[in-house]
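What follows is a single structure, and I will ask about it in a moment.
Removed from the display is one protein chain of the complex; every other protein chain stays in position.
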Amino acid sequence: MTTPILTLTIDGKEVSGLAGETILQVARENGFFIPTLCWLDGLTSAGSCRLCMVEIKGSAALHPACITLIQEGMAVTTSSERLLRYRRAIIELLFSERNHVCAVCVVNGHCELQTLAQQLGIDHISFPGLYPDLPVDASHPRFVIDHNRCILCTRCVRVCGEIEGAHTWDVKNRGVRSQIVADFDTPWGDSTTCTGCGKCVHVCPTGALFEKGKSVAEMFKKPLGLPYLKAIRDLGV
Amino acid sequence: MPADTQQKPVDRRWQRIIQTMLRHNNQSDALIETLHTVQETYGYLDPAVLAAVADRLGIPPARVFGVATFYNHFSLKPKGDHTLVICTGTACHVRGNDQILAWVKEQYHLTPGQTSADNRLSLVEARCVGACALAPVILCDGVLTGKKGYKETTAIIEEWLGHAS
Amino acid sequence: MMEKLRLATLWFDGCSGCHMSLLDTDERLLELTAFLDIVYSPLVDVKEFPDKVDITCVEGAISSPEDERMLVRVRNSSRLLVALGDCAVTGNIPAMRNIEGAPAMLRSIYTSGNGLQPQIPALDLPALNDKALPLHRFVPVDLFIPGCPPGADTLFTALTALIHGNTGHIALPTCFGA
Partner (left out) sequence: MPREKIDRITAEHRWFLDQFNYHILVCAGLGCPGNDDILRALGQTVRNRQLTDEVLIRKVGCMGLCSAGPLVLIRPGDLMYQKVQPEDAEEIIASLGKKPVERLLLSPDLAFFTRQHKNVLRLSGRIDPESLPDYLVAGGYQALLQALFAMQPTDILRCIQESGLRGRGGAGYPTGLKWSTVARAQGSPKYLICNADEGDPGAFMDRSLLESTPYAILEGMTVAAYAVGASEGFIYVRAEYPLAVQRLKRAIRDAEQNNLLGHSICGSNLNFRVQIRLGAGAFVCGEETALIRSIEGRRGLPRPRPPYPAEKGLRGRPTLINNVETYANIPSVITNGPEWWARLGTDKSRGTKVFALTGTIRNTGLIEVPMGMPLREIVYDIGGGLPGGHALKAVQTGGPSGGCIPAALLDTPVTYESLNELGSIMGSGGMIVIDDSASMVDIVTYFMAFCRDESCGKCTPCRVGTAQIHNLLTKFQNRKATMADLEMLEWLCDLVRNTSLCGLGQSAPNPVLSALRFFRQEFLDCILTDQNHEEVRP
């Protein structure tokens, strides 16, 4: 049986996709820009950063494009003025949440958060900073986690659990006190589960996870080909 | 108390925890039920016990820690000899428990969730114990006192801590 | 010929890098001064902030009661207020002390080392606010130019736009940390 092809409109343009595809997939295939931070091709979708919210005709609520499946006849709006305002505000909330100092960050110039801020035209943060007191864990021989730069997208948690299978990372506490944690709040270097594969470092959209010895703007994240890794894993090869 | 995951403890408390896990066929969804038993038997979530539970249920340590810190009911530190619970539900709040809480903080130099340095008193802030009709409500070592004003309640706490030993 | 606009620049809690960027416009400074009079700046020798200024560019975060007083005075005397660079826009590096607050920062600077008589100098230091904060936490800001520092081209583009009366959204090739 072949997968049915569905037709829908995105920002007024007629496009088509396979049943079971998300709005985000179809939008990207057709060249529409929908910002994302928690979503990463090859990992399960968390639907948590709320940047990819889109409008769907006939529904008052907004829908996250990364998990909403396309439907026949759907009319999607990806970039109304209202959506842009919300997206800017969400980015600004992330900047206000922790201590993001781009000027001294290892990924300055190639950070997803920084880039999105620029793309969305954010030139200042309207919300007051919360300035939490957060640790930097440099106990691992090769990597560092700086919680000041973490946006809790949980890509590291998912890649470690779903692709590497180590599940070294999870989230501790809740709400605004949430924090990425290794094992039993163990210093990363003492973790008994970490394989040192470094996948978490390379999926991290900001400078929260980086390689030791990298100075300001020197840390480049490598694309890992996660969909490929996932396919191999699923096949059990 | 389990020293590490290899050398499993055989004390009675650990037996109870094993029973809880067995009742759920050592499935990973038994985690929260098991943590309840740990909290009940040890009075808190001892890190070594957590490790042994994670091992037995086959759950990654980080996930166990994530669950243990997500829920208010679980505590990673031992409680003091006495526990004072102050309900901060809405009804208790509008009936003056905010002032009683402020008094306790000041009087005993404690913030909710803390235990005094001499391990005598733990202060706990409860979200709502469901006795709203008796607001404001406090629980001294589990004994409920309600419908009393600021002066009476603070006097009750003072007397209780004076007598409690 | 139209009357020149009056430009002021200030330097609060920052490294002066943004002013360096301004100087980096090099010969284009001459193009700018065809339209601008610099009436107050660390780069010129005027002691008092003048009453009527068209454009005031402020570098640095607001860190002390003195900064705060001056900023309000400047805002009241300026038609347009520009937050120049990340420190003025986000707090940036000075704001890193906000995690612990000013007293803790002073302690760690003056007393945690191996000095002979570690102590916090009481007389020579200006009083500090607990937090170093961006300008818009105190006064309305008309244009934000992020960057650490924003490049010379960015500053030239921004000032040119302002000179030509463009006070709406100005697209600038800069971002936080740039």
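A few points about this structure:
As written, the chain order gives the labels A, B and C, with residue 1 at the start of each chain.
As a convention for this text, contacts are C-beta pairs under 8 Å (C-beta built on N, C-alpha and C of every residue); 3 or more make two chains touch, one makes a residue touch a chain.
Model, not experiment: these values are computed from the prediction.
Among the residues A:5, A:75, A:130 or A:232, only A:130 touches the chain that is left out of the figure.
From the set C:39, C:99 or C:133, the residue in touch with the chain omitted from the display is C:133, counting the whole complex. Taking the complete complex into account, residues 46-51, 53, 61-62, 64, 67, 86, 89-90, 93-94, 96-97, 126-128, 130, 151-152, 171, 173-178 of subunit A touch the chain not shown. Although one chain is not drawn, its touching partners on subunit B can still be listed: residues 28-33, 35-36, 59, 63, 66-67, 70-74, 88-95, 98, 126-135, 144-147.
Everything below uses one rule, namely that only the chains that are shown with their structure count from here on.
If you average the Cα atoms of subunit A and of subunit C, the two centres end up 33 Å apart.
Distance between chain centres (mean CA atoms), subunit B to subunit C: 51 Å.
Shared contact sites, meaning residues of subunit A that touch two or more other chains, are absent. The touching residues of subunit A, counted against subunit C in their complex, run 95, 99-105, 108-109, 114-115, 117-118, 121, 123-126, 128-129, 131-134. Taken together, the subunit B residues at the contact with subunit A in this complex read 47, 50-51, 60-66, 69-70. Residues of subunit A touching subunit B in their complex: 161, 166-174, 181-186, 192-193.
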